[in-house]
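Shown here: the complex without one of its protein chains, the others still in place.
Chain lettering (A and B) follows the sequence in which the chains are written, and residue indices restart at 1 in each chain.
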Amino acid sequence: MPGLGISFGRGGATTFVQDLQHSDVIVIQGSNMAECHPVAFQWVMEAKARGAKIVHVDPRFTRTSAMADLHVPIRAGSDIVFLGGIIHYILENDKAFKEYVIPYTNAANIIDPRFRDTEELDGFFSGWRADKGEYDEESWRYQGVEEVPAAGHKEVVPKEGGGGPRGKDVKKAPRDETLQHPRCVYQLLRKHYARYTPEKVEEICGVPPKTFLQVCEWLTQNSGRERTGAFCYAVGWTQHTVGVQYIRSAAIIQMLLGNMGRPGGGIMALRGHASIQGSTDIPTLYNLLPGYIPMAHAKQHSLKDYLDVNTAGGGFWSNFPAYFVSLMKAYFGDAVSKDNQWGYPWLPSVTGDHSHMTTVSDMTQGKIKGYFVMGENPVVGSTNGGMQRDGLAKLEWLVVRDLAMIETAEFWRERPECETEVFFFPAAAHTEKDGSFTNTNRLLQWHHKAVEPPGDCKSELDFVYELGKRLKAAYASSTDPKDKPIQALAWNYREIKPGEVDADAVLEEINGKNLVTGKPLSKYGELKDDGTTAAGCWIYVGCRADGVNQPARRKPQREQDWVAREWGWSWPDNRRMLYNRASADPDGKPWSERKRYVYWNGEKWTGFDTADFIPDRPPSYRPGPDDTGVKAISGIDPFIMQVDGKAWLYAPSGLLDGPMPTHYEPEEGVVPNAMYRQECNPRRLEYHLRRNRYHRAFDDPRYPYVLTTYRLTEHHTAGGMSRWLSWLSELMPEMFCEVSHELAAEVGLKNGGWATVTTARAQIECRVLVTGRMRPLRIQGRTVHQIGLPYHWGSTGLVRGDSTNDLIAFVADPNVQIQESKAFTGNIRPGRREQRYRIEPELAELAEPRDLPGLRPYATQPMQHNPEKE
Amino acid sequence: MRTDGRNIDPTLGILSGEGSHQRATGKLEHPTPEPQNDPDSYYGLPMLKAPVWKASIPFYFYVGGLAGASAALSAALQLRGSSKLIRTGRYIAFGGAAVSAALLIEDLGIKKRFIYMMRVFRPSSPMNVGTWILSAFGGAATGALVPGIIGDISAGLAALCGLPLAGYTSVLLSNTAVPIWAEGGTSMPPLFVASAAVSATSVFEALAETKRDLRVVRRLAILAKLSELLTHLTFEKSVSRVPEVAKPLHEGVSGALWQAARVGVGASLALSLWPKAPRAARIAAGVLGTLGAIATRFAVFEAGKASVRDPHATFEWQRA
Partner (left out) sequence: MKGFFTDTTLCIGCKACEVACKQWNQLPEDGLHLTGMSYDNTGHLGSSTWRHVSFVERPVPLGGTLSNFSWLMMSDVCKHCARAGCLEACPTGAIVRTEFGSVYIQPEICNGCGYCVSACPFGVVDRREDDGRAWKCTLCYDRLKADMKPACAKSCPTESIQFGDLVQLKVKARQRVEELHARGMTEAYLYGEEQEGTGGLNAFFLLADKPEKYNLPPKPEVPTKRAPKSWLSMGAAIAGLAALMLTAAVTP
């Protein structure tokens, strides 16, 4: 979630769900919280019971809307206009919480005179390189500053090394705290959003001004010292070609209203799988190492290059070398030292985009021989199922580890020609093994084995450990330098019984220890860059402080205060709310009694939570002109991971598609972009393949309707954990689509009957639910129909059905390469599909241009890092 | 350490739940009727559960009624001195009792547990009370087959149990949530009793040989049939208080049976009224009367099922 990472410094939800109970207004947008996060949703209900206003902005009236005070139907793919409209309202009616905004954000920073806005360049920012199809962010920077590195996984565009830590001079950047300077961020925002008026919101989102203004009023009435509001989002926002900018928009609103780091405030990113947060902290992504440490890049030839590029001049990323060296010690133990660059050359280095879609399209071209699928069901869960199957069919071998015989392991049955050799390994479920989940609160919770795994089922841990041992054995005698990493890898974990690794031993390695004393570390501040500490994931340091398994703590909330810090353990340093220094005013006093959380008691920061600040640094502290690193963090810099300690209303770097969120239509839409002549995000990633045909940008007569996809409470994602279970299957037994009464009448659909949905990629059949929960919208003077499609079904399991994802094309957001599965176009007709569906012959793909002439080469994916998905 | 009172199979994690005792042999496709767009009910679904009883139950209503009334009738005849019909009546009572028991057991979900019906005595449950009546009747009816004084006394007892046996089934039905049955709570018993009388007299009428018997039996048969026709009307009138509830008497299977019953009984009555009717006519009267009586029981039974199927019957009846 770089949307949050870039704005505030850490790519994780800024608060914890229990804190929602203190909100005075909650806007749920881009999430169907009640259906997809029912347990977390109890805190929204709690807030409601305490009198908070609940708003749900969603194309459909869902079980969340049913609980809300106001449901706002919106056109899928238009949120930036809605949120931009709110920003416009705040700025033009002077509703920003200035006492907060001026000291804590970069509103006052003055931007480089060369900067040009999309308002001037009709949908482009300055610095567009038509030849490369990317931005050069030089002109986006703070005035007079040679570089402003973004926090966290900041290496969005990998650089050659050299020049030492970056952004040292950021603190010297000029600021105008009167916010009057025409090029200060505050004024730039005003210009940028000048045209995002209620009228435009109605024209583009289909939301009447009255409804829209109601939301604005609720938000602004609940901002300031006494009151706070929160935003909750999930993949209804992320799965767009501008997904990251959706989240940035919400971030800007929350900064302007002074809601960050305060009780009842923040942005609640509702993460998906039980441990999806964990799978980005200790990533399952090709371009990150544990703790958001960027993967080595081919351009960075030596450790020095690598460290230079990734070490920030200010904030806690200035300790980057300590985090990295400790990680290498955890990987390789005594085999690494200063002399061999801590093993840096052994790391595989990224040469380009190896994200899921790119990998699969390579697969279809026979570029990939073998593939491990562990805990994923891409044939159903990932877009363009047809391509997914094509790719798998071109492999030599495929290993699937799963609980059930999912489609990804069974796809070959319908393909007599397929020669892929498929190995299926039954997996042990979370109830059948010890381990930890890191949930949406960044909270690590330990789970103990409840029952023995049946039959041959094995846990990932045991499987991977065994695999590693065999690889080491296989390469033991090799003299080839490329095999050195495997030989050097520290690979001996405590076993409970032969073949069963003690998961706690892995947690010990993650927490790390002082290699001199052998004692476990208790906070990441203790990490050193001289090889005397080892830690598998620097942000997790402390999860086993004092040798105690902190995630296994289960002290009930009723036996402690509402923050319940003795339940489990959350990163960083068991902080439950990030940036909580901002819950106190610049002088360190609580903004108000009602919103008291963390404050300065005269000699240190105290309160309900671990202060997200240097514990003994007084509010009055100001860094000297030449201070760098942690010293450079002033007493009023709550965002300690940021190079300048401020929250970024404007992102001078770090995002590939612009410093401020700008409205672009989805790859496939129904209307032209009413804001700019540039139709779509110029930086989006397209995949031009036979199997991946795109519709026209808009007005495609063959595909007149907006399609959007989502989940149901009754099933889980690609169905591996629900479609095999009778108790869940009977609750949602068949694939269906949701349509409005009006559309049903227009096309002749019957409730409970059959319908066929088509795109240029595929054709699927499903049952029909005709419902008042779907409503046509008036957009740019025409009626726009939206069709809702859950995506849980596939060809195996207890209940079966066509897969929605067969319909969806590969097209991705540039920052995280997430698919655009929330807004695309298609058609629907009554009746069942033909048995054998043939994709229509080639068609003039881009009748309406998505891009201004000559401004975008149809380049394939340029090289970049992509931080965690979702 | 608090246990959850439940054994869990640690290798599979399966609980031995209450419902795991259900002998679920395969799927039961729950017949959810086509949902209707009906804002005043829940998609037009029935609010109540339809009675699960099979045809053996309404048929038992008839047989039980026949047996009970026959016992009473034969006892009555005995007061006039000897007659062939007395024995016949006792045989019918005995046979009827046996068949009744068989029909009831036939309908049980778990037949071998029929005896549990007599685990308790429960006045609040007409079915339980009925079971006791039937057993008593059965006993007496058996005893009535013994020649001599014992037989005569038992026959008397059988008559005493026979009358309630002929009537309690109406209480059993009206003691339910089924709108038309419940609404007919006071008008159904006379109907059932009359119908039982028709059942018995029809048979006797056909079998009577001596003029002497015939006179009495015909007199009774006529009165019985008249009262059945009468109670038909009173029942229909009483349940018509809420039109929605009476519907099943006018439409569908139940409606047809209801009409058939009247026609049957009516025709039978006409024949009985024919003074010097030939034997064939008397037999015809008997057959028609019997069919009419059977139709009555099935009509009421089917009407109950139908009135459950319609949620508005339930709603309007309760709102009325």
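The rule we apply is simple: a contact is a pair of C-beta atoms (placed from the backbone, for glycine too) under 8 Å apart; a residue touches a chain by one contact, two chains touch by 3 or more.
Small disclaimer: the values here were computed from a predicted structure and weren't measured.
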Touch partners, limited to displayed chains, of the chain removed from view:
A, B
Sole touch to the unshown chain from B:69, B:103, B:136 or B:208: residue B:69
Of the residues A:138, A:169, A:483 or A:714, which one touches the chain left out of the display?
A:714
Could you pull out which residues of subunit A are in touch with the chain that's been left out?
34-35, 38-39, 41-42, 45, 61, 63-71, 211, 214, 712-714, 726-734, 736, 751-752, 767-769, 771-773, 798-799
Could you please point out the subunit B residues that touch the chain left off the display?
2-6, 14-30, 32, 35, 40-43, 45-49, 51-53, 69, 72-73, 76-77, 79-80, 107-110, 113-114, 116-117, 119-120, 122, 124-128, 131, 163-164, 166-168, 170-172, 174-178, 182, 185-190, 192-194, 196-197, 216, 219-220, 223-224, 304, 311, 314-315, 318-319
